[in-house]
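One protein chain is absent from this view; the other protein chains keep their places.
The letters A, B and C name the chains in turn, as written, and every chain counts its residues from 1.
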Amino acid sequence: MTEATQLKRREKLTKADIEAAAERLKNWGKWGPDDEVGTLNYTTPDDIVRAAGLVRMGQVFSLALNYDDKGPQGGKTKFPPVGRFNPVHTMLRTGTDAYSGVLDKRGIRSADDLVLFPLQAGTHWDGLGHIFYGDHMWNGYDCRLVSSFGAAKAGIEKTKEKMIGRGVLLDIARHAGVDWLEDGFAITNDMLDACAKKQGVVVGRGDHLLIRTGHMEAKWASGSWDGYPGGDAPGLAFETLDWLQEKQVAAVATDTWGVEVRPNETDEANQPWHWICIPIMGLTMGEIFKLDELAKACAGDGTYEFMFIAPALPITGAVGSPVNPIAIR
Amino acid sequence: MTEATQLKRREKLTKADIEAAAERLKNWGKWGPDDEVGTLNYTTPDDIVRAAGLVRMGQVFSLALNYDDKGPQGGKTKFPPVGRFNPVHTMLRTGTDAYSGVLDKRGIRSADDLVLFPLQAGTHWDGLGHIFYGDHMWNGYDCRLVSSFGAAKAGIEKTKEKMIGRGVLLDIARHAGVDWLEDGFAITNDMLDACAKKQGVVVGRGDHLLIRTGHMEAKWASGSWDGYPGGDAPGLAFETLDWLQEKQVAAVATDTWGVEVRPNETDEANQPWHWICIPIMGLTMGEIFKLDELAKACAGDGTYEFMFIAPALPITGAVGSPVNPIAIR
Amino acid sequence: MTEATQLKRREKLTKADIEAAAERLKNWGKWGPDDEVGTLNYTTPDDIVRAAGLVRMGQVFSLALNYDDKGPQGGKTKFPPVGRFNPVHTMLRTGTDAYSGVLDKRGIRSADDLVLFPLQAGTHWDGLGHIFYGDHMWNGYDCRLVSSFGAAKAGIEKTKEKMIGRGVLLDIARHAGVDWLEDGFAITNDMLDACAKKQGVVVGRGDHLLIRTGHMEAKWASGSWDGYPGGDAPGLAFETLDWLQEKQVAAVATDTWGVEVRPNETDEANQPWHWICIPIMGLTMGEIFKLDELAKACAGDGTYEFMFIAPALPITGAVGSPVNPIAIR
Partner (left out) sequence: MTEATQLKRREKLTKADIEAAAERLKNWGKWGPDDEVGTLNYTTPDDIVRAAGLVRMGQVFSLALNYDDKGPQGGKTKFPPVGRFNPVHTMLRTGTDAYSGVLDKRGIRSADDLVLFPLQAGTHWDGLGHIFYGDHMWNGYDCRLVSSFGAAKAGIEKTKEKMIGRGVLLDIARHAGVDWLEDGFAITNDMLDACAKKQGVVVGRGDHLLIRTGHMEAKWASGSWDGYPGGDAPGLAFETLDWLQEKQVAAVATDTWGVEVRPNETDEANQPWHWICIPIMGLTMGEIFKLDELAKACAGDGTYEFMFIAPALPITGAVGSPVNPIAIR
């Protein structure tokens, strides 16, 4: 990736730019005053039928990292801690209990287990209750509806039959001819267009858009997750919000911790793209998606579309959800 | 449901019957000495392509109960407690924090949360490490491989790209003309055959078989989950193990706590069907599936097959997994 | 307990009564603007020396219920749920692992465990960050200092060297000649005085006052905790706030779920005594204390004072703490 192909780094965003975007991109009320799923509404039953038609070889790809103590939350971070840690899995009964004979009084030898899951610790969806704009959340709901009792509006359980339809991968790293984009690399609208064109795919209404930066592979190559959670990363430029709005995608996900480019394009807000994407546009986003193998397969036959099935776990009132996103080709 | 249609209650099973079944139905080594997914191997890529062809209307059904403190683990049980409880969801940051201004130093107003999840508390898959036969687990592995460190073999994460293919619903309750089967009602092979025939569907290799008893609707009607976890229930007769083996199904799931009939058909073992199904046959089973709405739709147009997508969450070393199973018609 | 000795049930409290008490009893600033422990300041080093002098026989009493799944949170409640449940204890490594040989690669055979602890599930102290009066907490601090990040002021860890000194038991049930006081029985100032007089003990500055109602024994006798968490109970009348203020006790604890009488003496607030006790007076209170055996010993020799040691676990930012309170005679 040479300087020439990377974006001309423009002026830093100001708070006024963010506010203007909020006005320009606000989808509140677009699906009625009671809507709780936002852009997931874009996908129609017909889209799902057509997406099923993309299953030609029966190839299945899980886009989830395994959930365990090797996960990305073990990496060092300069971001103020947010209470996320790798999932903690403990056993409630074991095969060693069985072997030891202590289960036989129960008449069955069984193991059981539990997990403690920060919902955004690994591969996950951000729910529409995850980010607030001022005192409001998606669709203009009062942010106080997300209290210690959970999200009374737009809880992730409302999406239990969503995130299903056509998936499209834009493999920006491969398109740029690199193993991974560098930290701080901002993906622009022009790059999205160029990549889609070269890949021969048209992103449109109701699609689930996956964008590969290669950032995860960079961490694997380094042998450590340090800097992955909350650190610098390649990612979407602020201007892509307009592009995503115009394309009417249902959801967007990347292989990074936070989708948008870091360091951010502004000193006046943290994660400015999030400020607009979730509460203003109602656009569901996925993070920490494992895209390497799917990308290899897509590059192999030049087909970057597939059936995508990744509904959230219906955890009532949650503002995020672990997910095992499935792409089928 | 008259006496005439219910099974002739035969002699109670003995330990010898269970041992004979173990010999007769043992699939150890069938997919090689290193196999960790058992009957999920039955489903081929071609099956997945054909299953996608069943998506005709773009109708999506989530077969998961919401995960929250209203779940079935709140019900009273006479079964010795096994450490399962309803998922506990707590917030790490909230919209009330946002409203109160305490998040503004972070430059972003966001909520976050975590959940404590007994993996088999709600709608879930049993992993192949869940049940042992003597000192062995699926494929003849030593049961001590499932220790406090988790399942070193046949962990649920091995199925992250499985449980995808054709789904078939056998609605035994509707077939029997009742809202729900009674507790203790044992579903026999003849009933499975008769129901399939009447529904015009043929269960076969690689299918994901869902069997509806109506037991969940019975609990809803009663206004309480009492007796659901570990209590009496309708369910599969022991003989269905042979039927499932012959049909070569990939997985089987029901709307009950434990798939098999309770009280069990024997006094010499607890959950004898489990003893064979998981460790001997390597047959993945799902429990607490919510089948009411899917069943209504199937009955509506007489089509009982659909695309089924329900991979486990890849929790490393787990012996079970919550899941949001999806049926698409 | 006859009508004659029970209090003359007076008019129900109004919001104005509560507000008047808040004005009358407000201790804000009494120990300086930075104080975080309130009435625990009353106890001096000399008091601790004198308390040690009460140890005459070396008799030790734990006033804690064991923490396990048999605890009071399993009881039914008509109080809106507050997210408390019995502690969940799970093993991280076991003796069955040891027996099975799977630990030997570590060179040591050991067990380990963890617990999930709602901090006020069992015997516990309420921290001064537990209750707010309007938008303020103890000492006039802004209630927003207790956010999802924990209590930035008056966290329970500030009391790690407190709750140590003289303990005094007022055994109201025994004084009233009953096994336990009835639900709704309000203990008045006159009763406290009469009981202390009969017991030959004078409650004073810096004391840790334990008040026995017998309510826990009532639940044991019933064979169930139903109604204990959040249900009706005997307890302190609202007027006792003035009595406790005058006596300058360091802390107060009872054998009930919530110290004060339930149903409450008002329809205009929930737990009105709490409204004043914690945020206005800065008086630390303990709940679910097991007083039966200590009471028996005190009655046995007529000595109702003892050394009391019950510092909180220093969980940073917590608003409560499990505790194993110790009385030594």
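Assume contacts are C-beta pairs under 8 Å (C-beta built on N, C-alpha and C of every residue); 3 or more make two chains touch, one makes a residue touch a chain.
Worth saying up front: this structure is predicted, and the values here are computed from it rather than measured.
Undergrad: Taking the full complex into account, find the residue in C:46, C:190, C:246 or C:301 that is in contact with the omitted chain.
TA: C:46
Undergrad: Of the listed residues A:29, A:101 or A:263, which contacts the missing chain in the full complex?
TA: Residue touching the chain left out of view: A:101.
Undergrad: Hey, which of C:26, C:130 or C:262 is the one touching the hidden chain?
TA: Among C:26, C:130 or C:262, only C:130 touches the chain that is not shown.
Undergrad: Touching residues of subunit C against the unshown chain: what are they?
TA: Against the missing chain, subunit C presents residues 44-49, 51-53, 55-62, 64-68, 70, 80, 82-84, 87, 89-96, 98-99, 106-120, 129-135, 137, 142-148, 150-151, 157, 160-161, 164, 269-271, 274-275, 307, 309, 311-320, 322-324, 326, 328.
Undergrad: Which parts of subunit B are in contact with the chain that was left out?
TA: 83, 90-92, 94-97, 99-100, 102, 114, 116, 148
Undergrad: Please output the residues of subunit A touching the missing chain, sorted low to high.
TA: 69, 81, 83, 85, 88, 90-94, 97, 100-102, 116, 144, 147-149
Definition applied: only the chains that are shown with their structure count from here on.
Undergrad: With over half of the numbers shared counting as same, classify the subunit A/subunit B interface as same or different.
TA: same
Undergrad: Hey, how far is the Cα centre of subunit A from the one of subunit C, in Å?
TA: Centres of subunit A and subunit C (C-alpha means) sit 46 Å apart.
Undergrad: How many angstrom lie between the CA centroids of subunit A and subunit B, rounded to a whole number?
TA: 28
Undergrad: Multi-chain contacts only, two chains or more: what residues does subunit C have there?
TA: Residues 83, 90-92, 94, 97, 100, 102, 116, 148 of subunit C touch two or more partner chains.
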